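Here the complex is missing one protein chain, while the rest keep their positions.
Right after this comes subunit A.
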Amino acid sequence: MGTSVQVKPLCGVYNENPLSYLVSIDGFNFLVDCGWNDHFDPSLLQPLSRVASTIDAVLLSHADTLHLGALPYAMKQLGLSAPVFSTEPVYRLGLLTMYDQYLSRKQVSEFDLFSLDDIDSAFQSVTRLTYSQNHHFSGKGEGVVIAPHVAGHLLGGTVWKITKDGEDVIYAVDFNHRKERHLNGTVLGSFVRPAVLITDAYNALNNQPYRRQKDKEFGDILKKTLRAGGNVLLPVDTAGRVLELILMLESYWADENLNYPIYFLTYVASSTIDYVKSFLEWMSDSIAKSFEKTRENIFLLKYVSLLINKSELDNAPDGPKVVLASMASLEAGFSHDIFVEWGNDVKNLVLFTERGQFATLARMLQADPPPKAVKVVVSKRVPLVGEELIAYEEEQNRIKKEALKASLMKEEESKTSHGADNTTSDPMVIDSGNNHTSPEVAGPRGGGYRDIFIDGFVSPSTSVAPMFPCYENTLEWDDFGEVINPDDYVIKDEDMDHTVMHIGGDINGKLEESAASLILDTKPSKVVSDERTVQVRCPLVYMDFEGRSDGRSIKNILSHVAPLKLVLVHGSAEATEHLKQHCLKHVCPHVYAPQIDETIDVTSDLCAYKVQLSEKLMSNVLFKKLGDYEIAWVDAVVGKTENDMLSLLPVSGAAPPHKSVLVGDLKLADIKQFLSSKGVQVEFAGGALRCGEYVTLRKVGDASQKGGGSGAQQIVIEGPLCEDYYKIRDYLYSQFYLL
C-alpha cells in the first residue's frame, strides 16, 4: 500500500487566521508553519497546544508573522521541541520579524507572551536548507525526504516538498508565479502529479491588473501627494514584501529624478537590509545577472534611508516624505504612531500595499467606504518616577530576596542529595542542563555576553540569560573523586576570536540600542496609554502588492499540477468553497477542505510494490523515447531473487496478446502544422480539422480533467474511401507510439 498521509489543520482554515497545519507521513508528524496574528491571541493556538509534544519536525514557509509568529511561544509554553527547518532568509528575516514584533509590542504594552531570549532559543533549533536541497530524515522518519523550493512570495519563501517512497506531498501556500523585481516566480508548476497538494484559497477570488500598469499608478499617486506637500505612509511588514516596495521606489525615484526623502522605519531596518544584501543567491535571476555584470549590490540603497527610531524621523527635515513603517496591520509599531499623527491631515496619504489581517486597524480602514473616525489606543513607555519608582524597587528587592532564599534552599537540597547515591543526583544534572534557558541562574560570563545576547542573531551556545546571579556549581563525584569535565580546560576558540579579532558577535549593536534601551534597560518603566479618536481625513488607498498569484493563475497552476488529491486551507469560507467547487470540476475528483482539528486521510489509494527487473528481461525490452520518458510494453513472469525480492523474468514461449495502446499527446494545432509540412491542405472548420478535400479530424470528449475518467484522448478521423484517407491516417499514426 502507499504511504499514509494525514492532514489536520490546527489554525487557518475557512478564514484568514494564521497558518498552522499538522501533516503526518507514515506516523511522522510535520508541523507546517506555525503562525500567529498581530493580536497574539493565545486561544488561536489551542489546537496546536494539544499536539505540540507529538511533533517530529517543523517546516516554515515564509518569514512573516502569519507563518512563523507562534514559534517562540510554542517552543516555550506549548512544549514544542522538534527541529525546525527553513531556508536561510526565512531564518534570518523571520528572526528580525519577531524582534520587530516584540520591540513594537513591548513599547506599548506589558508584553509577556515571549521574550527576546525565547525568540533566540526558538530560532536556534532551525536547520537551514537551500532551495532544492534534499534533507533525509533518519530514525523515526527514515525514508522521508524534504526539500524547499521557490515560492516567489517573500524572500526565501518556500514550497515544501515532502517525499516518501516516490510519493510527493507538496505544501504550497502564498506562492507567486510572476517574476518580480527581487524574486523569481514559483517553481510549483514544475511539479507534476504529486500525490497530495496542500494549498491556500486566500486569493482565489482576487484578480490583479497587469503589473506595469499597477507600478505606474503606484508611482503616480505617490508623486501627486508629495507634489501637493503631503506625506505618504506605507504600512509594511518587517522584512517581506517591503523589499519589493523598496526596489520599486528606488527605480521609480531614479527614473523620475525625484529627491523627496524615503524612510524605511522598523526596529530592525538596517540589519534587515544588511542581511538582504548577502541573500543575492535567493533572489531573481536578473538580480544575480546584473550583479555579475556590474558587481553592484541592488540593495545598496540610494534613495531610501534606514531608520530604527522614531526620533530620527522626527528630526528629519520637514517637507513631504515617504515612510515605510511596520507593522502592516497598524496595530502596533511605528506605522501605528505615524498614522495617529498624520491621519487627520487631508494632504497626507496612507497607501496600503497588502490586505490587513482580519479585524485589525488596517483592515478597518480598508473597508469601503472608509470610516470617518477610528478609535485608537496610544501607548507610551515612560520611566518610573517618584513613588512608583520606590514601590517598584521595593517589589524588586522582595523578589530578589525570595529568589535568593529559593536558591539557598536548593543548594541545601543538593547537598543532602549528594550524600546519597548517584541516582539521586540525576535531577540536579537535568537542572544544570536547563541553565541555558532557565532565567534563574546566570553563569560567570553572563555580563560579558549580555550585549551580544540582546542583539544576538546567533546567541553563542555558552550564553545564559542575564539574570540574577546564582552559582549553582554542584560537584559530581564518582569513585575517583570529582568528575572532571575536559571541556572546562579547553580554551574556547570563540572566546579568542571575540577578543582578538573584534569581529564576532555584536552585529547590529549600532542599531536597536537606543530603541531597545528603554525595554531592555533595567531602568524601571511603565506603559501609559490613552484612547484617542483619530479623524481620518487623509485619503486611504489600497493597491495590491501582496505578491501572490491571483485567482485565475491559481486555477491555471492547479490544473497544470493536477495533484491526485488536493487539500485547501487558509482563505475565507467563501473563497475556499469557490476554489473547492472549481477544482472538483476541473482539477481532480478528490478535493478536501477540512475544518480545524478535523483529521483527513489523504493516503493515496494507490497500490504499489517493488520488483527487480532481471537482466534477461531488460535485454529484450525495446524502449521508445517520448520526451523525458522512455516507454515499452513488458510481459514477464514473477520470480524470486536470492534475497527474497520479487523479480521479473521473461515469459517463456509466446507472450499473450494484449490490447494495443497508443501513447502520445495529440494537439490539433501540432498535427495541422505537421500535415501542412507534408503538403496536405489543412484548415480548422467548426472545431474539426479538415485535411485535404474530404477527410476530417476531430477530438471529442472533455480532456481538460486530467484526474478523472478514462483519461484517454478520443480522436475521430472520418472520410470517404480514398487514397487521402489512408495517407492522413498514416500521418496521424506517426504521431503516436503503438505498444
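The definition used in the following text is that a contact is a pair of C-beta atoms (placed from the backbone, for glycine too) under 8 Å apart; a residue touches a chain by one contact, two chains touch by 3 or more; residues count from 1.
The rule is short, and it goes like this: contacts and distances are computed from a predicted model.
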item	value
Protein name, per the UniProt record, of whichever chain is missing from view ("Two-component response regulator", "Cleavage and polyadenylation specificity factor subunit 3-I", "DNA-directed RNA polymerase III subunit RPC6" or "ISCU enzyme")	"Cleavage and polyadenylation specificity factor subunit 3-I"
From A:192, A:346, A:385 or A:528, residue that would touch the chain that is not displayed	A:192
Candidates A:359, A:584 or A:717 - the one touching the absent chain	A:717
Where the missing chain touches subunit A, by residue	88, 129-134, 136, 147, 166, 192-193, 277-281, 288, 291-292, 295-297, 457-458, 497, 501, 503-510, 564, 606-613, 615-616, 618-621, 623, 626-640, 646, 648, 651, 655-656, 658-666, 706-707, 710-721, 725, 729, 732-733, 736, 738-739
